[in-house]
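Here the complex is missing one protein chain, while the rest keep their positions.
== chain A ==
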Amino acid sequence: MDWKGQKLSEELMQILLLVFGGVAFITGYATSSFRTMMLIYAGAVLFTTMITVPNWPFFNRHPLKWLDPIQAEKYPKPELTNVISKKKKNKHY
């Protein structure tokens, strides 16, 4: 997933669970059935899992732009110099 997709996934998960939670409570209260409330909520958790957890294509609509290979060669990674040997010399009093 790209960054925007991750944000979408998290927000979608929170909104879906809260809204379905409210629906479950209101339906259960109206029908005086605790069981109905629990079943609706369990269905909501499964549904939300199906939508937000797997890596669906619609989460990848803003892919990251990596540098082209030619541009990467212009700015090479700096190499390590021998700083370690200087430190060892200072220890001989």
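Convention: a residue touches a chain if its C-beta (ideal position, glycine included) is under 8 Å from a C-beta of that chain, and two chains touch if they have at least 3 such contacts; residues count from 1.
Note that in this section contacts and distances are computed from a predicted model.
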One chain is missing here; what is its name in UniProt, given the choices "Polyglutamylase complex subunit TTLL1", "Bile acid-CoA:amino acid N-acyltransferase", "WD repeat-containing protein 73" or "Signal peptidase complex subunit 3"? "Signal peptidase complex subunit 3"
Across the whole complex, the chain not displayed is touched by chain A residues 1, 6-7, 9-10, 13-14, 17-18, 21, 24-25, 28-29, 32-34, 37, 41, 45, 48-49, 52-55
